[in-house]
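Pasting a structure here, questions to come.
Apart from one protein chain that is not included, each protein chain of the complex appears where it belongs.
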Amino acid sequence: AEEDLITVGYAQVGAESDWRTANTESFKSTFTEENGYKLIFDDAQQKQENQIKAIRSFIQQEVDYIVVAPVVETGWETVLQEAADAGIPVILSDRMMDLADDSLYTCWVGGNFTLEGETCGDWLAAYLEEQGRGEEEINIVTIQGTIGASAQIGRTEGFAKKLAEHENWKMLDMQSGEFTQAKGQEVMESFLKSYDDIDVVICENDNEAFGAIDAIKAAGKTCGPDGDIIVVSFDAVKAAFDSMIAGDLNATFECNPLHGPRVAEIIQKLEAGEEVEKIQYVDEAFFDTTMDLEAIQAERAY
Amino acid sequence: MENIKKLTSKRLFMPLFCLAVMLIAAVIASPDFFKIGIQNGVLYGRIIDVINRGSEVVILAVGMTLVVSASAGTDISVGAVMAVVAAVACAFTAGGQQSVNEYIRNPLLGALLAILVGILCGCFNGFLVAKLKIQPMVATLILFTAGRGIAQLLTNGQITYVRVDSYKMLGSSIPGVPVPTSIFVTVLMVVLTMLLLKKTAMGMYIEAVGINSKAARLVGLKSTMIIFLVYAFSGFCASIAGLINSSRIYSADANNIGLNLELDAILAVALGGNSLAGGKFSLLGSVIGAYTIQTLTTTLYAGSVSSDQIPVYKAIVVVIIVSLQSPELGKLMRRLKAKFSAGAGKGAVS
Amino acid sequence: MEQDVVLTMRDISKNFPGVKALQNVDFTLRKGEIHALMGENGAGKSTLIKVLTGVEEFESGEIQIEGADTAIINRSPQEAQANGISTVYQEVNLCPNLSVAENLFIGREPKRAGMIDWRTMKKKSRELLEGLDIHIDVSVAVENYSIAIQQMLAIARAVDMSAKVLILDEPTSSLDDGEVEKLFGLMRRLRDQGVGIIFVTHFLEQVYAVCDRITVLRNGALVGEFKVEELPRVQLVAKMMGKDFDDLAAIKKEGMQNRIKGEVAISAKKLGHKGTIRPFDLDIHKGEVIGLTGLLGSGRSELARSIYGADKPDMGELFVKGKKLLVGAPLDAMMAGMAYLPENRKEEGIISDLSVRENIIIALQAKRGLFHLLSRKEQEEFTDKYIDVLQIKTADRETPIRQLSGGNQQKVILGRWLLTNPDFLILDEPTRGIDIGTKTEIQKLVLQLAEQGMAVMFISSEIEEMIRTCSRMAVLRDGAKVGELEESELHQNSIMKAIAGGGN
Partner (left out) sequence: MKKERRKLDGNSFLLVITIALFLVMYVVGCILFKTQGFAKTQNFLNLFISNAGLIVIAVGMTIVMITGGIDISVGSVVAMVCMILAWTMEMAGWGAIWSTVFVLAIGLVFGFVQGWLVAYLKIQPFIVTLAGMFFARGMTAVISKEMISIKNEMFLSWAQCKIYLPFGGYINKKGMLIKPYIYPSVIIAIFILIAVFLVLKYTKFGRSIYAIGGNEQSALMMGLNVKRTKLKAYMLEGFLASLGGFLFCLNTCSGFVEQAKGLEMDAIASSVIGGTLLTGGVGNVIGSLFGVLIKGTIEAFITFQGTLSSWWTRITIAAMLCFFIVLQSVFAAAKEKNKK
């Protein structure tokens, strides 16, 4: 019956990318009535103030749990205090919150962007080694994500760490492609005209990589495992597999969007009165052209 | 001297002058700005990028100019309409799948359908503005808000890819033709619109309605119809721009196609020396304005300005350009000068 | 400065692109005089006033005003006001969205404790207007009132500012005789208080009725300053036009009396528009000039508008040459051969930023349709023809119409309609703001058109003008047509009686 259901209010960022859509879908398919939940879903259209409104509304609706995928990391004290005053536990998903008082949320579930960046650096080092270019001077450009987004910050930071470890790697330029294909292309076009000798392009999401690849081809160069320029990207959306199969993209580093089941698990534990870990990373892998991409792609949920 | 005066008093002088200054700045920022080469059988170079990338803004600005002229308002929905159009085109040709490597349905039909939808969006705006007399910005705010939602609805919230070479042609180039297709389309749109305005009475009608719709009605113009048509046309322009943009990325990215392009289009109209209060307009001015903006953006990219700081430079350049175009600046200068020279003498009366 | 002089302008010059609007003009205004500023359309009267009050800059010359030691330059109307000059400009300048009371007092609102005292403001407004015999709701927005009322409001506002100099630029163009009389009373009172008044008008009688002195301008240059007694009418006209002028008597409706009425061109049956004009019947014959007469606000304009479809009538039927016409929009009426010169030139007539050429040809173009663009050559021919016929003073045919003087704008609009070669021409106050020479020309033209078989409807607040031109009149009162006067009954007295109504 209606009363037995656990009510969960989920304040989602929006639907700004395929990743986000998959993330939303994962929650919607997990928190169903069959599974004993009533999900109140709110889409914030990428605006923090909307999320704050939504949380306030959840409090009024007396939900049992509030799950937030914060638009940004900062500025949540007041409204989380309100939730705490009403005695509603808050679970964070995807992005972290930057709070003075960590007790305001119960736990966090998400990917590790910095780790993704580091993995990328490690992969590149291994790949170059394998190609016999381990000692060569390597010119790198980065097409960053939307400046300020946690994915952008984490991935830039993670890769920078690895960059520092290799003296022969040189970061020529960084410019934001705002996580879109069109901007990625425009930025890459500009890079190609400013620098003749680019060896590696790091794109902070897949869509930027698609644009960069087009720009590279238009400039009469080639990319991918058999080409002049190495292109790597993050997220591992389905389309990225197409691109790798076509031999344009070298590798993509996963950012797992399937947080729903994990959050459900946590809620079950909390219902049973158990303690939960404060920080919970979801598993993330990477894919490159050496793998059986078609098989993997067929299995993936997004 | 006489000649210079005559030249500077021409309507298009200031916009052209500003474009020229921008181009010079561009050359200083990247010396190979005007270098044109051939790459893969297609023209290649920064200046080509400017012209190519500027296509969408130019086409939007064409429609926007007429909207501004006839209704003294702006159509802020064009960016969102572009997204809708792209979504229709992709969702139709991909047959609802998320990514296809060949057409599921006829691409021409898809393009036609998409254009039709774009025009319909324009008609919706036109109906609200012309018939219901809702203020343009507010009327178009509705599609501005809904447009990307509709686009996502059509593509199920995901970016839909049509990875077929012929789909990419509009945004890149047709094999064997060295000029990017979008440049052709842009020229065609501008020329056709010009002809429409100059060879029929439409240009005069639009201006008359924009300047004084009451008087225009009394001399037998159907103000309502004209305003309606102008919005429909703006929808048409948005749909062409949407198709180009979608073809560039061979996909429909509901969240990003045409994002903030409405602002650039409006800016282009203003930089072209047109008044946003309606009435007299110069289509060429808007086109020049659009290329000015694109030159600025490309130059800033070339100068490695971080993209989130680009707006600061853009703002400064815009303010300088529009100030230069303001006749008030001249008056103010003259007054200051007079004050200065009189200051020593009697003490000016202010 | 002379003893009783309040204002002198010396050697004022002002150029517009292509036009020497003022060339070394001198003007002197004395305390307690009413000083007429006369000249043909485009002579530079309004420009002189705008230069004086800071609306336009001027190139050279000097303005001195009593009380200031040095020459002054007003940079804005605000400064002019501060210097004691209060002005009613030629085109009514009020804020349509504000209430009557606010328009009267804006910028000098009565205050209490630093806040605007609305109650006092309304009370004062009511008093002010009642003094002028205007009885309207002062808390209603000005846009709800007719031009005539608006003109009175602008005057009331200027008069109430108790300035040293009061400028009235064609204040009487929309007023009827009664109101003009009221205004004159007011002006005389102010003169006696020592105010200097500059008065611009095209009505000679008015000049001779109230003015003390006359300054005449021609083509931007000063002709001279005269005492009224020393300058008889004929000479004044001659000075204005620069040539001798065969007096108004020249116009006669020769042969009109004897002519039989033509066939019925337009016939209205119970036509009406809710709230403005009650259902009326009216037949208009080919070749006649039918006048509409009545007091201000009696609904003359509304009657004309309902025929033309400017305000779509919501009852009754209209027949054109016997055929029923459904008028949905003005274009339908135009296609049936009608033309309509609206009374409010600024709001409904001119298309301000378009050129003279475009303003003239636009109606014909609309009639021909979108795809039948008149060739540039035809456009220019037509334009030149009407510039010539109507003596329109303009720098160029490509000059934006807003740069023309008020009277010349009116001529352009008239030209616009003549070009469409209508069968039925409605003229609502066509001579408003038009100089005496052209006025006569227009009257002649109207008669000539009627002669050629056109049906004309003529509305004017000037009864004499109506008598000269009309062959029949319809009388309106309070939004209803109350009677008709035949040719034989057209005399000042009988018309006045009809307007006033049979005694009740």
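Read from first to last, the chains carry the letters A, B and C; within each, the first residue is number 1.
Quick note on the criterion: a residue touches a chain if its C-beta (ideal position, glycine included) is under 8 Å from a C-beta of that chain, and two chains touch if they have at least 3 such contacts.
The shown structure was predicted, so the numbers you read here are calculated from the model rather than taken from an experiment.
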Requested in this report: Check the whole complex and report which displayed chains the hidden chain contacts.
Outcome: A, B, C
Query raised in the report: Of the listed residues C:15, C:97 or C:448, which contacts the missing chain in the full complex?
Result: C:97
Report task. Decide which residue listed in A:56, A:133, A:166 or A:269 touches the omitted chain of the complex. Result -> A:56
Query raised in the report: At which residues does chain C meet the chain that is not included here?
Result: 55, 76-78, 80-81, 87, 89, 93-98, 102-103, 106-107, 109, 114-116, 118, 137, 139-141, 144, 157, 273-276, 311
Report task. Name, in rising order, the residues on chain B that touch the hidden chain in the full complex. Result -> 72-74, 128, 132-139, 141-146, 148-153, 157, 254, 263, 266-267, 270, 275-277, 306, 308-316, 318-319, 322-323, 326-329, 332
Query raised in the report: Can you list where chain A touches the absent chain?
Result: 9, 12, 14-15, 21, 24, 39-43, 45-50, 52-54, 56-58, 60-62, 72-78, 81, 85-87, 98-100, 146-148, 153
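Heads up, the rule we're going with is that only the chains that are shown with their structure count from here on.
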**Report entry** Inter-centroid spacing, chain B versus chain A (mean Cα positions, whole Å)
**Finding:** 34
Report task. Averaging only over C-alpha atoms, locate the centres of chain A and chain C and give their separation in whole Å. Result -> 72
Report task. Indicate the residues of chain C shared as contacts by at least two other chains. Result -> none
Query raised in the report: Among the residues of chain B, which are close enough to touch at least two other chains?
Result: none
Report task. Quick one: which bits of chain C touch chain B in the complex? Just the residue numbers, please. Result -> 70, 72-73, 75, 308, 310, 329-331, 334, 340, 342, 347-354, 358, 362-363, 365-367, 369-374, 416
Query raised in the report: For the complex, which residues does chain A have touching chain B?
Result: 15-18, 21, 24, 147-148, 173, 175-178, 180-183, 185-187, 189-190, 193-194, 207, 210-211, 214, 217-220, 238-239, 242
Requested in this report: Quick one: which bits of chain B touch chain C in the complex? Just the residue numbers, please.
Outcome: 199-202, 204-205, 207-208, 211-212, 214-222, 279-280, 346, 349-350
